[in-house]
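Apart from one protein chain that is not included, each protein chain of the complex appears where it belongs.
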Amino acid sequence: MPAPDNRAAPSPRITLHSLSKFFGRFIALDRLSLVFEPGEFVVVLGRNGAGKTTLLRTLALLLLPSEGELKFDSHPASRLPHSFKQRLGFVGHEIALYDDLTAEENLRFFARLYGIADGPRRAAEVLAEMDLAQRAQSRVRNLSRGLKQRLALARAWLHQPDILLLDEPATGLDAPTRERLHEWLARCHQSGRTVIASSHDLAESLRPATRVLLLESGRVLFDGPNAPNLAEELRAKLVTAAREGAR
Amino acid sequence: MSAWRVATALLRKDLRAEWRTKDVSTAILLFGFTIAVSFAFAFKPTPDEARLIAGGLLWLGFLFSAVLGLNRGFARETANNCLEALRLAPADPGSLYLGKLLSNLLLLLLAELVLLPVFGVFFNLTLWARPGWLLLILLLGTWGVAALGTLFSAVSANTRMQELMLPLLLLPLTVPVLVAAVDLTTLLLAGRPMSEGGLQFRLLAGFDIIFTLLCWLLFGYVLEE
Partner (left out) sequence: MSDSTYHRVSLAVFAATVALLLYAFYQVFFIVPTEVKMGVVQRIFYIHMPSAVVSFNLFFVVCIASIGYLKTRRLAWDSVAVAAAEVGTVFCATVLITGPIWAKPVWGSWWAWDPRLTTTLILFLIFVGYLMLRLYVEDRNRRALLSAVVGIIGFADVPIVYMANRFRGQHPAPVLGGGEGSGLAPEMLTTLLWSLAALHALGLLLFLQRYRLEQMRTEVNELYRALRA
């Protein structure tokens, strides 16, 4: 179980105002205006290249917007001090872990980086939570893809961030592990944290979320609460968008 | 102070990884050794000639090996995109720079200490007559190379040419270090009083301080996306 909630302030509210991100001529995000309230559980869907990764990386402050604004609780992201990143947790496409260090050494290093008091104890705690205790002394190089992914999630959770940003977190995980991931995310969400996760698999990922965002070509195609037959509706929308794009 | 905490965390992590893999050290040592041998074959100096040119050969060898070592050192961060994890952390990029600088400096110095006797053997040099001065020159010179090299290895990792960009950028810029360090080493080997090198020492120290400061300030920009 995630540790009991001992945060001083609630999750920040995230506001995007006409936010665009360009890579040369390619428009990754196209004038997005969105609000993420504290404590939402949002799943971001879309095809490859729709902008999911770019959105998450922008929210994680890894990318600077080309145009428009990003705010956390009405503070512009560009003015935030580096210490604000204490409140963000991110898992991307690459695991960002050191191959030649063990799982435990990796977590201890990041614990030091995040200034976590009694880092070694916390690292052991998180390893146990993620069911990685037996492989704690294995070098990351020798871990399977699924275990690496779990370790990456462990690292994101190490400092108990207020906002969890996960880019296709279920990649490389087998079915039972995916189930456990969904449960774990649900628990994080229940403790009042904001969770924003992306996926390219419509049916599989919808269940735990409260809100669904569908992106296509950097724009929002659908933004609404999660509902039982949403998958079908979204698929239809995507097909229409594809046909219109081809014209 | 958290900047120091971040820098030392990076340093410890790098040393630990280096202890496991010895990536950087082997690169510097093997290449340095090869260069020393190549120089010995190419020049075959008499003992008197050796004392005149050894300073140059030594520092050229160090510089070229350092380029290799710096590239390898940074490659550790680009593998698995670990750099992203560093950028995510609530750490000021300046402290990340300091951490990498310290680990690069340490590894380069250690390798140079091993390479010195190698050069000493091939060129019949008496290196250890004034070890204090030798170590000071080594430290000041290597610091200058590491200060710029740490920043530029990050810059070159961003380009299509990758490792090739580092020497292209670094070698012209470290000419003052090369010039001053070679002159000082030549003075040392010739048995001359080190007070004659006052200007060079001041030049090296100034270079080190100025560029460590500049690179510390500018490192954040290099990490941006």
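Residue numbering begins at 1 within each chain, and the chains themselves are lettered A and B in the order written.
Keep in mind that, in the parts below, a residue touches a chain if its C-beta (ideal position, glycine included) is under 8 Å from a C-beta of that chain, and two chains touch if they have at least 3 such contacts.
All values reported here derive from a predicted model rather than from experimental measurement.
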item: Neighbouring shown chains of the undisplayed chain, as defined at the top; value: A, B
item: From B:V37, B:A190 or B:I210, residue that would touch the chain that is not displayed; value: B:I210
item: Absent chain, residues of chain A that touch it; value: 22-25, 27, 30-31, 66
item: Positions on chain B where the hidden chain makes contact; value: 148, 151-152, 155, 158-161, 165, 168-169, 171-173, 175-176, 179-180, 183, 199-200, 203, 206-207, 210-211, 214-215, 218, 221-222, 224-225
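Keep in mind that, in the parts below, only the chains that are shown with their structure count from here on.
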item: Rounded Å distance, chain A centre to chain B centre (Cα mean); value: 39
item: Residues of chain B touching chain A in the complex; value: 2, 5-6, 9-10, 12-13, 16-17, 20-21, 76, 79-93, 224-225
item: Touch list for chain A against partner chain B, complex; value: 57, 60-64, 82-86, 88, 90, 92, 94-101, 105, 109-110, 112-115, 139-140, 155
